[in-house]
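Yeah, one chain of the complex is gone here, protein chain that is, but the others are all in their spots.
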Amino acid sequence: MSSIEFRKDLFADERSDNLNEIGKPTIRQDILGHVTGRTPFYDDHLFDGLLHMRCVRSPHHHARIRSIDFSAAGRMPGVVRIVEVKDVPHNLNTLLSLLNFGRDDEPLIAPQKVAYIGEPVLAIIAETERQARDAVAAVRVSWEVLPHVLDVEEALKPNAPSVNDIYPNNTFDYGPYDHQKLRFGDVERAFQQADHIVEGEYQMSPIEQAPMETCGAIAAPETNDRYVCHTSTQALFFSLSTTAKLMNMASSRLHFIGGTVGGGFGGKVDSIVEPMAVLGAVLTGRPVKFMWDREEEMQVGAPRGAERWRIKDGLTRDGRIIARSFTGFFDAGAYIRLSSYAVQKGTGHLPGPYSIPNVAANVFMVFTNRTPATAMRGFGITGVDFAIECHMDKGAEAVGMNPIDFHILNAYRDGDMKAHRRAAKNAALIECCQVTAGKAGWRIAPDHAQASSLIGGGAGERATIPETVTDQIGRIGERRRENLPTAPYAGSTARGRVAAGAAKQAVVAAPPQHEDMAVDLARFGFSKPQARATRQPHSAVPPASPSSPRPQQPAPPAPQSSSPVPPPAPPQTPASAPRAPQAAEQGQGYRPEEPFQQGIKRPGVSRFISGTRRR
Amino acid sequence: MITVETFDTIAEAARAMQDRTRYFGGGTLLMRAVNYGDQSFHRMVRARDASLRTIRREGSRILIGAGVTMSQIIASPDTAFLAPVARAIGGPALRNMATVGGNLFAPHPYGDFATALLVLDCRARTADGSDMALEDLLSRRDSIRGIVAAVSVARPAGDDFRFRKVSRVKPKGVSVMSIAAWMPRTGGRLKDVRVAYGAMGSAPARVRSVEQALEGRSLDSQTVEAATRVATEGLHPPDDALASAWYRREVAPVHLRRLLFGDGRR
Partner (left out) sequence: MAKKPVRFTHNGRETAIFAESGSNLLDVLRRVVGDLSPKYGCGQGTCGTCIVLIDGEPHLSCLTLAETVEGRKVDTTGGLQNGPDLHPLQKAFMEGFSAQCGYCTPGMLMAAKALLDRNPRPTREEVVEAISGNLCRCTGYDPIVDAILDAAGQTSGRVA
């Protein structure tokens, strides 16, 4: 622990150094349990009559299910229950529907087709694990194998197989487009003015979290009509709420116990094992364990998705990056999971911690027949940072500059305007570079050795939002009809312009799919903002959800990034007035014969947010 | 359900083998199959025969019981020349369990020990008394009936015997490939050279192209270059999660060169 060097001299006046715990080593509160073997991981709970649940899984990348014959399996010794599609109360979900983002696209048990190797089509519950495995092996599935696609750019071609029935274009919807756009300034003009153009393409593989503990959950009926669930999840409330939704059950009937994760690294957030275990407990009335073995952990468990990035820089001969353009592809695999959000995280991060006056990005979330991707260690950022930093070295080489000098020259300082229209603050790249140069014994230019993140930023052009050139290429569905290029602006000469200084227009990239999922900030104690002017409009493009009106919303807290939008189109009035809390029935006293409800009572409020019990 | 039967002698165990029955040596491969619900067998047969775990000299050769573990190989003075090979297999716990006999039937990419035995004029003895060259056994190992009770190997002199395991995971991991060579010299020239690869095909195998390039020559740079040029001739290395066939073909000559230049202990 004593191998950390604190550089408290840096930014010393920004903090008081009187903390008693932060910055000092402290013993983990759970390490005694770790060294005595008593830390209770989810599987470290013994239940009488524990049943074991295993899935019948697709051996194909992409196939239609013609029929499933489990008659032999059902007669095998120890088999207690076969779990089919019809046993799942609500068989379509996406994890981030909990945050209002994306349409439900993934079944717990695949009903009609499978879109990745390992996707479950049936589950079997038996007295022992071996009996469950034997029964799974006895199930006969008749498959109609379909063509599959495993490459992100192949998936964008017009004749590519359609992977995901809910997003049939093989892309996630970002506003009216099939990709996330970022536009800042005018990269095309800047490239023409640049002395050097540096291009590169970078490819990352999927990364498997490979925790020592495999994913799983044990669920059991508890008293007072609840179910207890011991889970390996990193995201207890995600798992509880997702389970409540898939089970069509009030969340107050679920008692989730987590707390000790045998290594997560992002691989234990998807919450697809808890609903299985709870479903098993509900159907059998007994404790049920659903645990991935190591092969499932590696093959079926979601990795961080592969990414492909193309970066094009325009440099002046003195080493300044005056333009940077990105084309990025996130391989989401067969279902959204967290990739929709990964793209926004990544886009918000562009062009990296550098002050670049012209930036453009087209970032695609692409469905392929690979294992669905999820989080792993900084997902959304770490991949593109690998690309950016490799590219920085190329740029330094092109202008004949020491890479550390190149970094310091282009680093943003406090107050500089970032491409997604926020001012940089608490920047520290320059100081990191200086310390690194010192440690490595690399000489850097004297003025760079004296530079500071606090000096030189936030003034003049560095601090302003430039006039920004926009395009409208790549609307949802266009790419299925014709081959379109993917790079920013490529494919059409039509351009729009957003005035310099235009910012602070929150745009909901994907509208909520159900009314009752609309976030009502008043419930959380936010005061209601004043009525806003009509939002920057979208043009008339098929809305994400057929049934939902567009309630007017104040800017949601996270994770939407406010990317610039295309040029004006006819304004679109929201279809419904803002939702106001119903006249409350609070203060009427406890009425035991009525269903219990917490918080503000609103008819139609989603029951899986919290607090409502239904019978 | 898996049934397990244990017999006093290897001969009884061999007679008890039937369809859908597997012989349980150290269990490191078989229990993995059980744990993953392998449907091809439902019965395991074991022997508590002490002869399976003995190592002894037989004239100029060493006789090693099929139940001898990697740890025993390392501990026994009679098998000191094989200790570097055994040490390259797994970690300490695995070595306490994995047997010589089991390694002969270990599927790709396993079988490092068998690769080494292959160059040491190894002969396998089965429970029913027959005796065959290991190379013969390996070529028919998917269909052969019977249980191996022991193997006998020649005892190499000096540093004539070399072994190198190539793995991407440090300090211990599965082989991308392994190379074994027995290079006795007479009057400065290689005589009766044997070279074998592991994890470069469906089973460990002799590399005749390399043997021919070395045979009768002295071990100098020219000879080594000639051998590396034919390092993968006629071979069809597999593509798997560890390495592609292309990769294996690219690195095989490099590792062969290092082994031949004496870099090759473990």
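The first chain written gets the first letter, and so on, giving A and B; residue counts start at 1 in each chain.
Everything that follows uses one rule, which is that a residue touches a chain if its C-beta (ideal position, glycine included) is under 8 Å from a C-beta of that chain, and two chains touch if they have at least 3 such contacts.
Because the structure is a prediction, the values reported are computed rather than measured.
*Asks:* Out of B:Pro77, B:Gly129, B:Pro171 or B:Gly234, which is the one that touches the chain we can't see?
*Replies:* Candidates B:Pro77, B:Gly129, B:Pro171 or B:Gly234; residue touching the omitted chain: B:Pro171.
*Asks:* Out of B:Thr21, B:Ser51, B:Asn96 or B:Ser202, which touches the unshown chain?
*Replies:* Once the missing chain is taken into account, the touching residue is B:Asn96.
*Asks:* Which listed residue (A:Pro211, A:Gly457 or A:Pro488) would be found touching the missing chain in the intact complex?
*Replies:* Touching the chain that is not displayed is residue A:Pro211.
*Asks:* Out of A:Gly33, A:Pro403 or A:Gly456, which is the one that touches the chain we can't see?
*Replies:* Going through A:Gly33, A:Pro403 or A:Gly456 one by one, A:Gly33 is the residue touching the chain not shown.
*Asks:* Mind pulling the subunit A residues that touch the left-out chain?
*Replies:* These residues touch the chain not displayed: 1-3, 25, 27-28, 30-41, 43-44, 46, 128, 130, 209-214, 260-265, 291, 293-294.
*Asks:* Against the chain that's been left off, what residues of subunit B make contact? List them.
*Replies:* Residues 1-4, 24, 27-28, 31-32, 34-36, 44, 46, 71, 90-94, 96-97, 171-172 of subunit B touch the chain absent from view.
By our rule, only the chains that are shown with their structure count from here on.
*Asks:* If you average the Cα atoms of subunit A and of subunit B to get two centres, how far apart are those centres in Å?
*Replies:* One centre to the other, that is 47 Å.
*Asks:* Quick one: in the complex, what on subunit A touches subunit B?
*Replies:* Residues of subunit A touching subunit B: 77, 130, 133-134, 136-137, 293, 295.
*Asks:* Once bound in the complex, which stretches of subunit B touch subunit A?
*Replies:* Those in contact with subunit A are residues 1-2, 35-37, 39.
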